[in-house]
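The other protein chains are all here in position, but one chain of the complex has been omitted.
Right after this comes subunit A.
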């Protein structure tokens, strides 16, 4: 699992960006728009899956052995699996965990990493050293391996996989935010805020964090895509959700045995993963351009 290089540049005197301006700018960027569309499709599928799926009860795991191993076509657009379950229905029902789990993982990582990074970058000194060395220790483990160890200890389940990934993900945010904070700390407007007599918490939350946020938002968007892959990998290894849960990574794994004869079992869930990851990566790249004030033309 490779990560894009972390962005360390401090955002220059950022113009205030309103959500509407960001969305407007995103829709002007064709690839960003494609990312938005893919994510919107994913969100809609996750929300309305049970109503969209042609065979919702099969999607949830009900077998119909008589209609097993049908190729794509007819009533089953994407074919059926060896238990006769509709592949399309299972992909549609798999959208919810595929979306919720990575968002949960990244949110948890941000929740742990950002405050630690803010505190470390602002206070400096020994506290900074300790936090960053702990972060280094976590980073020294390959994230998937760390997640595997944690899941092996706690037992395989989607929740444990999410927890495990969040634990291995927070140091990236701590590190990113620490760098941004350390650079912002010496800026006149932050020193001025301290000189006013504002409490450190207020200085951080009102003056430092809003100016450090854009790179974090970009990173989070790209990371959601990466975590979708990681969750898929864990599921593929049998360390995530267990059958008969409709999970994309698990479906790829289940179809592996039949991949030479029944390619649709693995190919379509794989395609779903691909499109979801692509959506978040494109959105992340577009956000990077939109939120980086150096590239803002106004």
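Odds and ends about this structure:
The rule we apply is simple: contacts are C-beta pairs under 8 Å (C-beta built on N, C-alpha and C of every residue); 3 or more make two chains touch, one makes a residue touch a chain; residues count from 1.
Convention: contacts and distances are computed from a predicted model.
Of the candidates "Phenylacetate-CoA oxygenase subunit PaaI", "CARDB domain-containing protein", "Maltose/maltodextrin transport system permease protein MalG" or "ABC transporter ATP-binding protein", the chain left out of this view carries the UniProt protein name "ABC transporter ATP-binding protein". Note that of A:71, A:155, A:192 or A:243, the residue touching the chain absent from this view is A:192.
The residue from A:45, A:211 or A:233 that touches the chain not shown here is A:211. Residues touching the missing chain, restricted to subunit A, are 13-16, 187-189, 191-199, 206-207, 210-211 (touch as defined at the top).
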